[in-house]
Every structure is written in C-alpha cells, then in structure tokens.
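Have a look at this one before I ask anything.
Missing here is one protein chain; the remaining ones are kept as they sit in the complex.
Entry: chain A
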Amino acid sequence: MSLTGSTRRFSPLVPQENAGQFFSSGHTNNWAVLVCTSRFWFNYRHVANTLSVYRSVKRLGIPDSHIVLMLADDMACNHRNPKPATVFSHKNMELNVYGDDVEVDYRGYEVTVENFLRVLTGRLPPSTPRSKRLLSDDRSNILIYLTGHGGNGFLKFQDSEEISNVELADAFEQMWQKRRYNELLFIIDTCQGASMYERFYSPNLMALASSQVGEDSLSHQPDLAIGVHLMDRYTFYLLEFLEDIHPSSKANMNDLFKVCPKSQCVSTPGHRTDLFLRDPGSALITDFFGSVRKVEITMETINLTEPIHSFR
C-alpha cells in the first residue's frame, strides 16, 4: 500500500501574513488570578470587587480553566444576605456579578497567604487538581487582582495573617526565574495599595493601585436593603470602564490609568510601569483582560487515502 502523498516542493514564497500578527504582544494565552482576602459579612464589597473583575475577564474570553478565583468568604449564600444567590455591584441591583456559572477555586479558609504564594510559584502538592493550579508558561500574560484590607507594605488575609510586599516581590521573582509569565499586570484595591508594588524588581511587571501610601481606599455606596457597602470606588469605576470593552477593542493601558481620577475616587490611584518593557500605550486591555487567540490557517494536509500499513 503506498501513500499517494504530494511530494512537498518548498518554494521560497511562504505565507508571511500569519507570522506578522504574532509580534505585537508575544503571548499565546491568558491567565487570571483573582483574590478576595477578607471574610465577614461587612466585607461584602471585597467579594463584589473580585466577582466583578471575574465577570469582565470571563466575558472578554478567558475560560474558567485559566482563571484561579479565590474568595475568602461566601457572600451570595451568606445567612445575612437578604437576596440569596446574588452579589450586586450597585444599589440599583441591575448587575448581579455572581451570575450563573461562577467557578470558585479556593473558597473560605483555603484562601491563605501560603496557598496564594503556592499558586503563584507553582509549588503545590502533587494531589492538587488542575483547576487549582496556575499552569502558565513563558508565553502567558497573567492578570493578578487583589482586594481586601491593607496597610503600608502588607495585605491582610482572613483577619489573621498578612502578606508583605517583600514576599510578593520575591514570589514574582520566582515566577520570572521559572519563566512562568510573559507579562504580568498587577491590580490592587486596598488602602495604601501603592505600597504593595513598591518592592517589585522583576521585569515585565505593570502595577496599578487604588490609593497611594498614606491614603485610604474608600467604598462606593451602601445599599440600605442589603445593609452593607456594595463595592469599592476604584473597582466600581474599573468595572464601568471594562463594561465598554469588547474582545476586539483597541483600548490600551493608558486608558486604564485614567480610570477613577481623584474626583471620583477620593484617593489617588497610582501605577508603576518602569519594569514593563513595552510602552504601556502599545499594550491593549485585551492583552490582559481578554483572551484573543492567534490563529493560523492550516495550509498543508496529509493525504491519507487508505489505511496505513507498516512497510515491513
């Protein structure tokens, strides 16, 4: 049995058009690590923050298999929630950020500093399932979002422990050494959030924070029916900004830096781009928040006319 294959003659004219679209960002896949670090009912707004970023990221295309969602407490099914199975972002109750298909990977007491660092550095016990791992490679763009209560140089987890900015910077350095990311966008919405990115020293990191050192990040508005503040200001305006982004949008990072100016946020959002190798104006929002796949047309096929048998 012979294979009626077409002998491949290589001519110098190869479709170069596919190669061109690869070079704008250098990444082939996207990951997101979204963490809410506070528990207790009155910290409803932190869960709402995280869920609204989760919702935007899913809407723009990142699948659940590429999102690690860590929520330290359950607000939707909390006994004190007058509207069970919902988490709202605005007192108009128009947007239920909890949605129909939330996939929480680390819940409740599993959200600890240790687990967070383990997820980032990849040092998880072998029995950890795929959904709880950050399986990024050197061509992954990662979005990391943290929210909760913080201070100058630390972020509080679960009301009992803290992560310091030194540990966070070391964790990112370990990720860089093992080539676990191509570019990383770090967003933090806590009081004195800018202190958390002060100590970064690895390349290709861009960071945004909701407030400077010495300033508090404020919450948006309370809802009298639910009884707590629903969202933080910075993330509220961030969500508003992201709702206008769609998968083929060309908005870039400079637009993201303008989100929530002091007039709306009361605190001064900050950002850090000195470690980022590209110009922030050339980095699209969808490079981090969405998942635009590169595709190539399959030009060659193998002609299998008959079942293949071994030649001997």
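Simple rule for what comes next: contacts are C-beta pairs under 8 Å (C-beta built on N, C-alpha and C of every residue); 3 or more make two chains touch, one makes a residue touch a chain; residues count from 1.
By our rule, contacts and distances are computed from a predicted model.
Candidate names were "Beta-hexosaminidase", "Phosphatidylinositol glycan anchor biosynthesis, class S", "Oil body-associated protein 2B-like" or "Tax1-binding protein 3", and the UniProt protein name of the unshown chain is "Phosphatidylinositol glycan anchor biosynthesis, class S".
The chain that is not drawn here is touched, among residues A:78, A:96, A:164 or A:268, by A:164. Within the set A:92, A:263 or A:301, the residue that contacts the chain not displayed is A:301. Although one chain is not displayed, its contacts with chain A can still be listed: residues 3, 5-12, 14-20, 22-23, 26, 28-29, 61-65, 113-114, 117-118, 121-125, 129-131, 133, 135, 137-139, 164, 166-167, 170, 173-174, 177-179, 247-248, 291-311.
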